[in-house]
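Take a look at the structure below.
Here the complex is missing a single protein chain, while all its other protein chains stay put.
Up next, chain A:
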Amino acid sequence: MTTTQTGARTAGRIGDNAQRPDGTLKVTGEFAYASDLWHDDMVWGVTLRSPHPHARIRRIDVAEALAVPGVSAVLTADDVPGENAYGLEHADQPVLAADVVRYEGEPVALVAADHPETARRAAARIRVDYEVLPALTDPRRALDDDAPEVHPGGNLVRHLRVRRGDPAPTAPVVVSLDFEVGMQDQAFLGPESGLAVPAEDGGVDLYVATQWLHVDQRQVCLALGMPPGKVRLTLAGVGGAFGGREDLSVHVHACLLALRTGRPVKMSYGREESFHGHVHRHPATMTYEFGAERDGTLVYARADVLLDGGAYASSTAAVVGNAGLLGLGPYRIPSVAVDAYGVFTHNPPCGAMRGFGCVQAAFAHEALMDELAAAVGVSPVEIRQRNGMREGDRTTTGQVIDSAAPVAELLERVAAMPLPPPLETSDLRNLPGAVGNTTHGEGVRRGVGYAVTYKNVGFSEGFDDYSTARVRLQVVAGEAVATVHTAAAEVGQGLVTVQQQIARTELGVERVVVVPADTTVGSAGSTSASRQTYVTGGAVKAACEAVRTAVLQRAAVALGGPVAGLALDGDKVVGAGGEVLAGLADLLGDDAVEETVEWRHRPTHAVDPETGQGDAHVQFAFSAHRAVVDVDVELGLVKVVALDTAQDVGRALNPDAVVGQIQGGSAQGMGLALMEEVVVADGHVRNPSFTDYLLPTILDMPPMRVEVLEYADPHAPYGVRGVGEPPTISSGPAVAAAVRVACGRPLRRVPIRPEHVTGT
């Protein structure tokens, strides 16, 4: 047999900056987002929502709405065929409110019509007779004996206790503070949308933007009273998520209308409805205390964290878990006492958002760390390095950190980055207020602030956190093609690219097709908790390995030799020296080799209910930020001049995409520090629009230096470590710290407003 050496390895493997397979469609406008879907004969669905935070529904009269020409259906709670209940962890949320509404914006009725405006006008003609009830809108009152009950059984969603070390510790230096974090919105740009198509078998096909198809399917089935085989979900193009698509939005509503009308139904929220139509980041009220030696070494920490869960449970219990288990930051602390509470109120429901409970806590522990630094006379960097976790340390729950924990190095790296040049006042665009011409430099002070964080990767506390991948290898028109099928939601982060890179790496082929995510393959788990590259990446890797093994076994039989030493490269089977032994086309012919693998990371465990001790997490991810700000201390205007970061990602499968995640995550953290808040007054959202809810623009964002460390986690596929969330956690506290330095005020609430900076 003649042998030839194969050429250079396939481009676009792991570690390469492979380009997105959907990039071209996205720049030409052809990529089909959920709100772009269209079907012959389709009608439009709209939602009627409660104007009250708490009210009893006495009566609903739909007659006038039904009489509007063009209207094909009007539905209320009576029309929900299955259980009128859904929820991520507890099914406590009605599909349509039956007797009581518990927050402003709760869905009450649905209308389908041939034009969205017709549907909206008809919805306005539904007469709902409400008896307005007293609303519980202050979470600090939720656990009082005389507080109105949001649900029977009381207003406590979860209380997590963490106790470790000395129960009555003392220390020579004690610092404490109270801190408040406002409600942040995910503000993904693609509004909640979906298309439900009634099927001939009496079931329904739903095309929808989401983060986890299978958990949606379970809830839709419950509400429709249908088995999973009749409710098929396919991922439609997702315009960002950030946690806000973990809970259902249009899903059941569109299916109900489609099944009633017998026609495809499209639903797509406008921005105002989107603010009411998804959960937000929990507002937090926190009290923290650190005790330390005179050199700043921590002796103990106490924290009391109260999270406003709003009207329904959503993922509040898990957010409380993170705030309680991780909420003292990446520090070595011998004695800890943490109490984290999530409560029901009649405010908008809160749930998942990037950083998930760690974001709120980080503002408090990082502000307090700066207090401690000042109290003992060391720098913010030094105090954090002195107390920072290292590999082998135990967390506040007693879990040993069994891979890299480079807190000190991350700080060293951000501190060593060049500082931006001093303020140049000749160009107004450099100044806080910019071309608003509010200052020419007088009253402008510069501040520098630091923060660090750690975040759990993947689902914790004993959750069975797995993903499923189906991989097929076949030869099409003489070329080897790998097909990867998972139910994992690509929401913009680049998972489709990484799946291709993994398949190219494991199978040696160039052409990899990632087929649309749907429920005809097993669950991939949620696109959240920075977990998909790790868990679905792990599943794709394992499925590719199974395919490769099957192909090489076939090759060994055909070649009459051992499997050992055989490998796949290009469209060939090669030997140990890279010599070509067989072509895949000859070996496989028309056969396809297909394997499906369900893959799990190492198990995690529930924590002790009394002490919160236990190995709750599978992996931790660390990041540090340094922010530089110019603050007009007379007007309270802030310009962020630099926002630099270092993060350990274990191994960067796609370095450019990793940097993109870090930069985007940093921007969201900065937004919470300075401008982003869903303002809720007496249970009413006051700013449900992009006019009044401020998001960072390209003028607000500074240049961002990013240093990526790659300390491989030996327990994770390829050594990867979750990337998406840490930057959102450490960036905001660094910005807040920098503003504190510039203006000299304590600033115990975010987002920081001009009047906080000026003290007026």
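By definition in this document, a contact is a pair of C-beta atoms (placed from the backbone, for glycine too) under 8 Å apart; a residue touches a chain by one contact, two chains touch by 3 or more; residues count from 1.
What we mean here is this: contacts and distances are computed from a predicted model.
Engineer: For the chain not present in this complex, what protein name does its UniProt entry give, out of "Hydrogenase", "ABC transporter permease", "Proteasome subunit beta" or "Carbon-monoxide dehydrogenase small subunit"?
Structural biologist: Spelling it out: the chain absent from the display is recorded in UniProt as "Carbon-monoxide dehydrogenase small subunit".
Engineer: Which one, A:45, A:107 or A:190, makes contact with the chain that was left out?
Structural biologist: Checking each option in A:45, A:107 or A:190, the one touching the absent chain turns out to be A:190.
Engineer: Please identify which residue in A:58, A:115 or A:440 touches the non-displayed chain.
Structural biologist: In the complete complex, the chain left out is touched by residue A:115.
Engineer: Looking at A:657, A:743 or A:757, which makes contact with the chain not pictured?
Structural biologist: Of these options, the touching residue for the absent chain is A:657.
Engineer: In the full complex, which residues of chain A touch the absent chain?
Structural biologist: On the side of chain A, residues 17, 19-20, 22-24, 26-33, 35-36, 38, 115, 117, 187-191, 238-242, 268, 270-271, 427, 429, 491-494, 656-657, 659-660, 663-668, 689-691, 695-699, 701, 703-704 touch the unshown chain.
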